[in-house]
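Have a look at the structure below, then the notes.
Of the protein chains in this complex, one is absent; all others appear in place.
After this line comes subunit A, so read on.
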């Protein structure tokens, strides 16, 4: 028997005012964080563009949006994002099922590997992807199939980048859904599809919506993939904002476009909030290990092999191309580029970075950013999952719940704002004591955490919301403090989600490039920044070293994700 949350809430008896205070208390840190490191810088840079002599110039909207070129960019942005999201869901949802329900050797490794594209610099991945679908690429040699500078290359690359988002967000919850509910429905006479549609699908709904939303946001604001694979004829809003800001310093146009992107992202988020609220329900969660089994029957084996095939062609081959190139030296295969990395770094130059140094920088930034993202995102998710306030009881609670919904959307906004806007915003707003961060070490992890927080929140919310409210109540009735309720009831159930969230946040900061390269910093290049520097130079040696560094980044990322997979609580680890 599954109770809708609203029914649970009705039986609760805490004083609403106290609930409000707790909620506001939890929201204080995330709010302060976002106000200081996101809203303030972005408002500053947008204001610089839209204000002229202290007067707001809203007339600029008409001029910019009336430009047919901009209108075309807008149309293409929406269109390709919708198509990419649909394609990604189509290809990745079966994958999410396979990872959630089937036990097979190498599953953990594979789960780590599919997340790797997510962290690699787009320049690197773009060129690897061209080796697959471009001219002279693998598909070209095999079947004469070329997809470069076509929309198909962009769409496929988006699937490649976002496959893990779906597998991890949806699969994470799916693996913890009790399969007996579906079995019970079948026993009651429902067909296989009927049982899935009426039992599993509604339970997965919020997670699927969350994943779709993330993929839409990423593809809507796509930058590198569109630039490299689409050629100069395709541009997204994000590319246009970058050009107007970084190339032309046309802040008015950039400000208008930033606000348009803002509005679009808010629209998507509102839509998402609607679907989630309708679908939300308390679920019975069980340890993932109990739900996974070896595939049974021809259909399940076919699904497993099909998924593995898709992963191999779409994800592993481009990655393998990178590894292959990193060993393909002038004198045949060998570790020449790796050893030359070491000697180049010890040589007399500040340009070449010792791979270990860059790795260490990346890890240090990543750990700091993950910690910040977990604290901020965790508190935010906790605030958002407190029992819903009764609407209409008083004007005040209605106002608070509106505030909470607004807060929910606010947390996602950093994903919809371009790195160049945030970077320039940092520069002009965080430049006076006590917040003079322009050259501070913390600037990089703070900027990376901005992108990490939405992942933490989105990964944790579906699971937190699915925790049966009656457990919390029972604990409260037995005299546990809210903190103890959270520790004893929520934490054990969300530990896995927390680890997945941490993995995402860490991976995002390992691979983060846009903000990191942009923020002037002490000379501590991360791996992606070092790769980009090498790629910006001619010569086989520089290129080979870039590939070697990318391979190192890839291995580190996969290892980090693998370790996080292993860190699951003991009683859940008997998967094999």
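General remarks:
As a working rule, a residue touches a chain if its C-beta (ideal position, glycine included) is under 8 Å from a C-beta of that chain, and two chains touch if they have at least 3 such contacts; residues count from 1.
Here is the rule we go by: contacts and distances are computed from a predicted model.
Missing from the rendering is one chain, named in UniProt as "Thiamine ABC transporter substrate-binding protein" (options: "2-oxoacid:ferredoxin oxidoreductase subunit beta", "Thiamine ABC transporter substrate-binding protein", "Glutamate transport system permease protein" or "Flagellar basal-body rod protein FlgG").
The missing chain, though absent from the display, is touched by one residue of A:76, A:97, A:161 or A:424; that residue is A:424. From the set A:144, A:189 or A:232, the residue in touch with the chain omitted from the display is A:232, counting the whole complex. For the chain missing from the display, the contacting residue among A:249, A:474 or A:491 is A:249, taking the whole complex into account. Against the chain not displayed here, subunit A makes contact via residues 18, 21-22, 25-26, 28-29, 32-33, 36, 123, 126-127, 130-131, 134-137, 227-228, 231-233, 243, 245-250, 325, 328, 330, 340, 348-351, 375, 379, 420, 424, 427-428, 431-443, 481-483, 517-523, 529, 532-533, 535-544.
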